[in-house]
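Every protein chain but one is kept in place in this view of the complex.
For subunit A:
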Amino acid sequence: MSYQVNEKGYYGEFGGAYIPEMLYPNVEELRSRYLEIMQEESFQKEFKELLKEYVGRPTPLYFAKRFSEKYGTKVYLKREDLCHTGAHKVNNTIGQILMAQKLGKKRIIAETGAGQHGVATATVCALMGMECIVYMGEVDIERQSPNVARMKMLGAKVIPAKSGSRTLKDATNEAIRDWINNPVDTHYIIGSVVGPHPYPDMVARFQAVISEEMKVQLKEKEGKEDPDYVVACVGGGSNAAGAYYHYLDKPEVGIIAVEAAGKGIDTGESAATSALGKPGIIHGSKTLLMQTGDGQITEPYSISAGLDYPGVGPMHAHLFASGRGEFISVTDENAMKAGLELAKLEGIIPAIETSHALAIFEDRKFKKDDVVVVNLSGRGDKDLNTYIEYFNL
(Lines give C-alpha, C1' and ligand atoms only; values in the text may rest on other atoms or scores of the structure.)
Protein backbone atom coordinates (compact mmCIF):
# COMPACT_ATOMS: atom_id res chain seq x y z
CA MET A 1 0.00 0.00 0.00
CA SER A 2 1.24 3.49 -0.80
CA TYR A 3 0.57 6.37 1.54
CA GLN A 4 1.21 8.98 -1.11
CA VAL A 5 -1.55 10.57 -3.11
CA ASN A 6 -2.78 8.61 -6.15
CA GLU A 7 -3.29 10.02 -9.65
CA LYS A 8 -6.90 10.91 -8.86
CA GLY A 9 -5.97 12.93 -5.81
CA TYR A 10 -6.91 10.40 -3.15
CA TYR A 11 -5.12 8.88 -0.18
CA GLY A 12 -7.01 5.62 0.14
CA GLU A 13 -10.64 6.71 0.35
CA PHE A 14 -9.75 10.25 1.43
CA GLY A 15 -9.02 13.41 -0.57
CA GLY A 16 -10.42 14.39 -3.94
CA ALA A 17 -11.77 17.79 -4.91
CA TYR A 18 -15.36 18.39 -3.78
CA ILE A 19 -15.59 21.96 -4.94
CA PRO A 20 -18.28 24.19 -6.40
CA GLU A 21 -18.01 24.61 -10.17
CA MET A 22 -17.01 28.25 -9.61
CA LEU A 23 -13.67 27.04 -8.21
CA TYR A 24 -13.07 24.39 -10.85
CA PRO A 25 -11.05 26.46 -13.35
CA ASN A 26 -8.63 27.67 -10.65
CA VAL A 27 -8.19 24.32 -8.96
CA GLU A 28 -7.91 22.53 -12.30
CA GLU A 29 -5.27 24.98 -13.52
CA LEU A 30 -3.25 24.27 -10.41
CA ARG A 31 -3.82 20.52 -10.60
CA SER A 32 -2.75 20.25 -14.18
CA ARG A 33 0.41 22.32 -13.70
CA TYR A 34 1.75 22.05 -10.15
CA LEU A 35 3.96 19.00 -10.64
CA GLU A 36 5.43 20.21 -13.88
CA ILE A 37 6.15 23.65 -12.40
CA MET A 38 7.67 22.20 -9.23
CA GLN A 39 9.99 20.06 -11.32
CA GLU A 40 11.27 22.95 -13.42
CA GLU A 41 14.92 23.60 -12.78
CA SER A 42 14.40 27.35 -12.38
CA PHE A 43 11.67 26.75 -9.81
CA GLN A 44 13.77 24.31 -7.80
CA LYS A 45 16.76 26.63 -7.89
CA GLU A 46 14.79 29.63 -6.64
CA PHE A 47 12.90 27.58 -4.03
CA LYS A 48 16.08 26.06 -2.58
CA GLU A 49 17.92 29.36 -2.61
CA LEU A 50 15.14 31.14 -0.71
CA LEU A 51 14.89 28.30 1.80
CA LYS A 52 18.61 28.60 2.42
CA GLU A 53 19.20 32.34 2.33
CA TYR A 54 15.86 33.70 3.50
CA VAL A 55 14.29 31.02 5.68
CA GLY A 56 17.60 29.87 7.15
CA ARG A 57 17.51 26.21 6.16
CA PRO A 58 18.62 23.58 6.83
CA THR A 59 17.21 23.80 10.33
CA PRO A 60 19.26 21.90 12.95
CA LEU A 61 18.41 18.40 14.09
CA TYR A 62 19.22 18.86 17.73
CA PHE A 63 19.87 15.99 20.16
CA ALA A 64 17.89 16.91 23.27
CA LYS A 65 20.22 15.46 25.88
CA ARG A 66 18.46 16.32 29.11
CA PHE A 67 15.00 15.61 27.68
CA SER A 68 16.30 12.24 26.43
CA GLU A 69 17.79 11.38 29.81
CA LYS A 70 14.54 12.15 31.53
CA TYR A 71 12.52 9.85 29.27
CA GLY A 72 15.13 7.14 28.77
CA THR A 73 15.28 7.26 24.98
CA LYS A 74 17.08 9.23 22.27
CA VAL A 75 15.08 12.29 21.33
CA TYR A 76 16.05 14.60 18.50
CA LEU A 77 14.26 17.88 17.86
CA LYS A 78 13.89 19.08 14.29
CA ARG A 79 14.17 22.79 14.85
CA GLU A 80 11.50 24.27 12.56
CA ASP A 81 11.04 26.92 15.24
CA LEU A 82 14.25 28.46 13.94
CA CYS A 83 12.78 29.15 10.51
CA HIS A 84 12.22 32.79 9.60
CA THR A 85 8.83 33.86 11.04
CA GLY A 86 9.13 31.20 13.75
CA ALA A 87 7.51 28.10 12.32
CA HIS A 88 7.51 25.58 9.46
CA LYS A 89 4.66 27.46 7.75
CA VAL A 90 7.06 29.56 5.67
CA ASN A 91 8.37 26.49 3.76
CA ASN A 92 4.96 26.24 2.14
CA THR A 93 4.36 29.94 1.57
CA ILE A 94 7.72 30.30 -0.19
CA GLY A 95 6.80 27.42 -2.47
CA GLN A 96 3.31 28.68 -3.16
CA ILE A 97 4.28 32.29 -3.85
CA LEU A 98 6.70 31.02 -6.50
CA MET A 99 3.91 28.81 -7.84
CA ALA A 100 1.56 31.81 -7.96
CA GLN A 101 4.13 33.78 -9.93
CA LYS A 102 4.58 30.95 -12.44
CA LEU A 103 0.79 30.87 -12.86
CA GLY A 104 0.79 34.62 -13.52
CA LYS A 105 -1.33 35.50 -10.48
CA LYS A 106 -1.26 39.03 -9.07
CA ARG A 107 -3.20 38.77 -5.85
CA ILE A 108 -2.70 36.43 -2.88
CA ILE A 109 -5.29 35.36 -0.35
CA ALA A 110 -4.85 33.16 2.72
CA GLU A 111 -6.67 31.98 5.82
CA THR A 112 -5.12 31.92 9.24
CA GLY A 113 -5.99 30.67 12.71
CA ALA A 114 -3.29 31.60 15.20
CA GLY A 115 -1.82 33.91 12.63
CA GLN A 116 1.36 31.93 11.89
CA HIS A 117 0.34 31.06 8.35
CA GLY A 118 -0.99 34.58 7.86
CA VAL A 119 2.34 36.03 8.91
CA ALA A 120 4.25 33.57 6.72
CA THR A 121 2.04 34.53 3.76
CA ALA A 122 2.28 38.27 4.42
CA THR A 123 6.06 37.82 4.65
CA VAL A 124 6.48 36.21 1.24
CA CYS A 125 4.05 38.68 -0.33
CA ALA A 126 6.17 41.55 0.99
CA LEU A 127 9.24 39.76 -0.33
CA MET A 128 7.74 39.46 -3.80
CA GLY A 129 5.81 42.74 -3.81
CA MET A 130 2.40 41.11 -4.18
CA GLU A 131 -0.99 42.15 -2.83
CA CYS A 132 -1.93 40.08 0.22
CA ILE A 133 -5.31 39.57 1.87
CA VAL A 134 -5.56 37.39 4.97
CA TYR A 135 -8.86 36.11 6.35
CA MET A 136 -8.89 35.57 10.08
CA GLY A 137 -11.75 34.77 12.44
CA GLU A 138 -12.94 37.68 14.53
CA VAL A 139 -12.33 35.65 17.70
CA ASP A 140 -8.77 34.81 16.63
CA ILE A 141 -8.06 38.46 15.76
CA GLU A 142 -8.79 39.32 19.37
CA ARG A 143 -6.75 36.53 20.95
CA GLN A 144 -3.76 36.75 18.58
CA SER A 145 -3.32 40.49 18.26
CA PRO A 146 0.51 40.51 17.97
CA ASN A 147 0.29 38.42 14.81
CA VAL A 148 -2.38 40.73 13.40
CA ALA A 149 0.02 43.63 13.95
CA ARG A 150 2.83 41.68 12.28
CA MET A 151 0.70 41.04 9.20
CA LYS A 152 -0.25 44.71 9.00
CA MET A 153 3.41 45.77 9.30
CA LEU A 154 4.17 43.41 6.44
CA GLY A 155 1.61 45.20 4.28
CA ALA A 156 -1.19 42.62 4.36
CA LYS A 157 -4.84 43.44 4.69
CA VAL A 158 -6.47 41.42 7.46
CA ILE A 159 -10.20 40.81 6.94
CA PRO A 160 -12.23 39.48 9.87
CA ALA A 161 -14.34 36.37 9.25
CA LYS A 162 -17.62 37.09 10.99
CA SER A 163 -19.61 33.99 10.15
CA GLY A 164 -20.08 30.81 12.19
CA SER A 165 -17.73 30.38 15.12
CA ARG A 166 -15.48 33.16 13.77
CA THR A 167 -12.34 30.99 13.94
CA LEU A 168 -10.10 29.09 11.50
CA LYS A 169 -12.84 27.07 9.80
CA ASP A 170 -14.77 30.25 9.04
CA ALA A 171 -11.68 32.12 7.90
CA THR A 172 -11.13 29.27 5.43
CA ASN A 173 -14.74 29.55 4.22
CA GLU A 174 -14.26 33.28 3.64
CA ALA A 175 -11.00 32.75 1.76
CA ILE A 176 -12.72 30.20 -0.49
CA ARG A 177 -15.57 32.68 -1.12
CA ASP A 178 -13.02 35.34 -2.03
CA TRP A 179 -11.47 32.93 -4.52
CA ILE A 180 -14.89 32.25 -6.03
CA ASN A 181 -15.39 36.00 -6.42
CA ASN A 182 -11.92 36.52 -7.94
CA PRO A 183 -11.46 33.62 -10.31
CA VAL A 184 -8.78 34.96 -12.63
CA ASP A 185 -5.97 36.90 -10.96
CA THR A 186 -5.92 35.37 -7.48
CA HIS A 187 -3.99 32.50 -5.93
CA TYR A 188 -5.16 31.02 -2.65
CA ILE A 189 -2.24 29.98 -0.44
CA ILE A 190 -3.76 27.31 1.78
CA GLY A 191 -1.70 26.90 4.94
CA SER A 192 -2.09 23.20 5.60
CA VAL A 193 -2.41 19.82 3.89
CA VAL A 194 -6.15 20.36 3.61
CA GLY A 195 -8.48 21.59 0.87
CA PRO A 196 -9.18 20.13 -2.57
CA HIS A 197 -6.58 18.13 -4.49
CA PRO A 198 -3.86 19.16 -5.36
CA TYR A 199 -3.43 21.26 -2.22
CA PRO A 200 -2.77 18.46 0.28
CA ASP A 201 -0.11 16.96 -2.00
CA MET A 202 1.41 20.29 -3.04
CA VAL A 203 1.71 21.55 0.53
CA ALA A 204 3.13 18.18 1.66
CA ARG A 205 5.75 18.38 -1.08
CA PHE A 206 6.81 21.88 -0.02
CA GLN A 207 7.00 20.76 3.61
CA ALA A 208 8.83 17.56 2.64
CA VAL A 209 12.09 19.48 2.95
CA ILE A 210 11.77 18.74 6.69
CA SER A 211 12.17 14.98 6.35
CA GLU A 212 14.59 15.35 3.46
CA GLU A 213 16.96 17.19 5.79
CA MET A 214 16.24 14.77 8.64
CA LYS A 215 17.52 11.88 6.53
CA VAL A 216 20.85 13.57 5.87
CA GLN A 217 21.22 14.78 9.45
CA LEU A 218 20.37 11.40 10.98
CA LYS A 219 22.85 9.71 8.68
CA GLU A 220 25.49 12.06 10.04
CA LYS A 221 24.55 11.69 13.70
CA GLU A 222 23.28 8.12 13.93
CA GLY A 223 24.82 6.52 10.87
CA LYS A 224 21.38 5.73 9.41
CA GLU A 225 18.80 7.79 7.56
CA ASP A 226 15.81 6.33 9.32
CA PRO A 227 14.69 7.07 12.84
CA ASP A 228 12.60 4.54 14.73
CA TYR A 229 9.80 7.08 15.18
CA VAL A 230 8.79 10.47 13.85
CA VAL A 231 6.46 12.45 16.12
CA ALA A 232 4.48 15.54 15.11
CA CYS A 233 1.40 17.42 16.19
CA VAL A 234 -1.54 17.43 13.79
CA GLY A 235 -4.16 20.12 13.34
CA GLY A 236 -4.62 20.20 9.58
CA GLY A 237 -1.28 18.43 9.57
CA SER A 238 1.26 20.30 7.43
CA ASN A 239 4.26 20.03 9.75
CA ALA A 240 3.45 16.37 10.27
CA ALA A 241 3.11 15.74 6.54
CA GLY A 242 6.54 17.29 5.99
CA ALA A 243 8.14 15.31 8.82
CA TYR A 244 6.62 11.99 7.68
CA TYR A 245 6.91 12.55 3.95
CA HIS A 246 10.07 10.60 3.10
CA TYR A 247 9.24 7.88 5.62
CA LEU A 248 5.63 7.23 4.60
CA ASP A 249 6.43 4.14 2.59
CA LYS A 250 9.05 2.80 5.03
CA PRO A 251 7.05 0.67 7.46
CA GLU A 252 10.09 0.29 9.74
CA VAL A 253 9.76 3.98 10.67
CA GLY A 254 6.96 4.50 13.18
CA ILE A 255 4.71 7.47 12.52
CA ILE A 256 3.13 9.13 15.55
CA ALA A 257 0.50 11.84 15.13
CA VAL A 258 -0.50 13.90 18.15
CA GLU A 259 -3.87 15.61 18.22
CA ALA A 260 -5.34 18.09 20.65
CA ALA A 261 -7.70 16.46 23.12
CA GLY A 262 -8.60 19.91 24.45
CA LYS A 263 -10.22 19.48 27.85
CA GLY A 264 -10.56 15.74 27.20
CA ILE A 265 -11.94 13.68 24.34
CA ASP A 266 -15.32 13.11 25.97
CA THR A 267 -15.83 16.64 27.27
CA GLY A 268 -17.32 18.11 24.11
CA GLU A 269 -14.39 20.51 24.05
CA SER A 270 -11.81 18.74 21.95
CA ALA A 271 -10.14 18.80 18.55
CA ALA A 272 -9.09 15.13 18.40
CA THR A 273 -10.44 14.46 14.92
CA SER A 274 -9.24 10.85 14.62
CA ALA A 275 -11.10 9.94 17.81
CA LEU A 276 -14.21 12.05 17.26
CA GLY A 277 -14.50 12.41 13.50
CA LYS A 278 -16.27 10.46 10.78
CA PRO A 279 -15.63 10.56 7.04
CA GLY A 280 -17.15 13.67 5.52
CA ILE A 281 -16.38 16.67 3.35
CA ILE A 282 -14.79 19.87 4.58
CA HIS A 283 -13.21 22.61 2.51
CA GLY A 284 -13.31 20.53 -0.65
CA SER A 285 -11.74 17.36 0.71
CA LYS A 286 -13.16 14.03 1.83
CA THR A 287 -11.54 13.34 5.16
CA LEU A 288 -12.18 12.66 8.83
CA LEU A 289 -14.32 15.40 10.18
CA MET A 290 -15.97 16.35 13.46
CA GLN A 291 -19.66 16.67 12.71
CA THR A 292 -23.16 16.08 14.01
CA GLY A 293 -25.17 13.02 13.01
CA ASP A 294 -26.91 15.34 10.55
CA GLY A 295 -23.63 16.22 8.82
CA GLN A 296 -23.22 19.73 10.21
CA ILE A 297 -19.60 20.57 10.98
CA THR A 298 -19.05 21.05 14.70
CA GLU A 299 -16.86 23.52 16.53
CA PRO A 300 -13.62 22.07 17.82
CA TYR A 301 -11.79 23.30 20.87
CA SER A 302 -8.12 23.42 21.79
CA ILE A 303 -6.03 25.82 23.85
CA SER A 304 -3.82 25.95 20.77
CA ALA A 305 -5.35 27.96 17.93
CA GLY A 306 -3.25 26.06 15.38
CA LEU A 307 -4.83 22.71 16.31
CA ASP A 308 -8.34 24.15 16.62
CA TYR A 309 -9.66 22.66 13.36
CA PRO A 310 -12.55 20.18 12.97
CA GLY A 311 -10.89 18.18 10.20
CA VAL A 312 -7.50 16.72 9.36
CA GLY A 313 -5.65 16.49 6.06
CA PRO A 314 -6.67 13.48 3.92
CA MET A 315 -3.14 12.02 4.13
CA HIS A 316 -3.52 11.79 7.89
CA ALA A 317 -7.06 10.43 7.67
CA HIS A 318 -5.60 7.63 5.57
CA LEU A 319 -2.66 7.06 7.94
CA PHE A 320 -5.22 6.68 10.71
CA ALA A 321 -7.73 4.52 8.86
CA SER A 322 -5.05 2.19 7.50
CA GLY A 323 -3.30 1.85 10.85
CA ARG A 324 -0.01 3.12 9.41
CA GLY A 325 0.03 5.99 11.89
CA GLU A 326 -0.26 5.79 15.66
CA PHE A 327 -2.63 8.53 16.82
CA ILE A 328 -2.37 9.93 20.34
CA SER A 329 -4.32 12.82 21.78
CA VAL A 330 -3.03 15.17 24.46
CA THR A 331 -5.03 17.47 26.72
CA ASP A 332 -4.46 21.20 27.14
CA GLU A 333 -3.09 20.55 30.58
CA ASN A 334 -0.50 17.96 29.56
CA ALA A 335 0.56 20.03 26.56
CA MET A 336 1.12 23.12 28.68
CA LYS A 337 3.19 21.14 31.18
CA ALA A 338 5.30 19.66 28.40
CA GLY A 339 5.94 23.12 26.95
CA LEU A 340 7.14 24.39 30.28
CA GLU A 341 9.26 21.28 30.76
CA LEU A 342 11.06 21.71 27.45
CA ALA A 343 11.79 25.31 28.33
CA LYS A 344 13.37 24.22 31.62
CA LEU A 345 15.23 21.16 30.31
CA GLU A 346 16.47 22.44 26.97
CA GLY A 347 16.09 26.22 26.97
CA ILE A 348 13.57 26.10 24.15
CA ILE A 349 10.09 27.60 24.47
CA PRO A 350 7.90 25.71 22.00
CA ALA A 351 4.64 26.77 20.38
CA ILE A 352 1.69 25.24 22.23
CA GLU A 353 0.88 23.20 19.09
CA THR A 354 4.32 21.61 19.34
CA SER A 355 3.98 21.12 23.09
CA HIS A 356 1.29 18.54 22.35
CA ALA A 357 3.86 16.39 20.51
CA LEU A 358 6.31 16.71 23.41
CA ALA A 359 3.70 15.64 25.92
CA ILE A 360 3.41 12.03 24.73
CA PHE A 361 6.64 10.91 26.42
CA GLU A 362 4.94 10.88 29.81
CA ASP A 363 2.83 7.85 28.82
CA ARG A 364 4.18 6.53 25.54
CA LYS A 365 7.38 4.70 26.43
CA PHE A 366 10.19 4.08 23.97
CA LYS A 367 13.17 1.76 24.14
CA LYS A 368 16.49 3.11 25.34
CA ASP A 369 18.09 2.85 21.89
CA ASP A 370 15.10 4.12 19.93
CA VAL A 371 15.80 7.19 17.86
CA VAL A 372 12.75 9.42 18.15
CA VAL A 373 12.52 12.62 16.13
CA VAL A 374 10.01 15.22 17.30
CA ASN A 375 9.22 17.90 14.78
CA LEU A 376 9.55 21.11 16.76
CA SER A 377 7.17 22.92 14.45
CA GLY A 378 7.18 26.39 15.96
CA ARG A 379 8.45 28.62 18.68
CA GLY A 380 6.37 29.82 21.59
CA ASP A 381 6.74 33.60 21.43
CA LYS A 382 3.25 33.94 20.00
CA ASP A 383 1.90 31.92 22.95
CA LEU A 384 3.54 33.87 25.74
CA ASN A 385 0.26 35.36 26.90
CA THR A 386 -1.32 31.93 27.12
CA TYR A 387 1.67 30.52 29.01
CA ILE A 388 1.69 33.56 31.33
CA GLU A 389 -2.00 33.22 32.13
CA TYR A 390 -1.86 29.46 32.50
CA PHE A 391 1.12 29.32 34.85
CA ASN A 392 0.71 32.74 36.50
CA LEU A 393 4.23 33.56 35.35
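The rule we apply is simple: a contact is a pair of C-beta atoms (placed from the backbone, for glycine too) under 8 Å apart; a residue touches a chain by one contact, two chains touch by 3 or more; residues count from 1.
The definition used in the following text is that contacts and distances are computed from a predicted model.
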item	value
Protein that the absent chain corresponds to, by UniProt name, given "Tryptophan synthase alpha chain", "Amino acid ABC transporter ATP-binding protein, PAAT family", "Phenylacetate-CoA oxygenase subunit PaaC" or "Aspartate carbamoyltransferase"	"Tryptophan synthase alpha chain"
Contact partner of the left-out chain, one of A:L103, A:A126, A:I159 or A:I180	A:I180
Selected from A:V5, A:A260, A:I282 or A:L319 as touching the chain missing from the view	A:I282
For subunit A, the residues touching the chain missing from this view	16-22, 24-25, 163-164, 169, 173, 176-177, 180-184, 278-284, 289, 291, 293-297
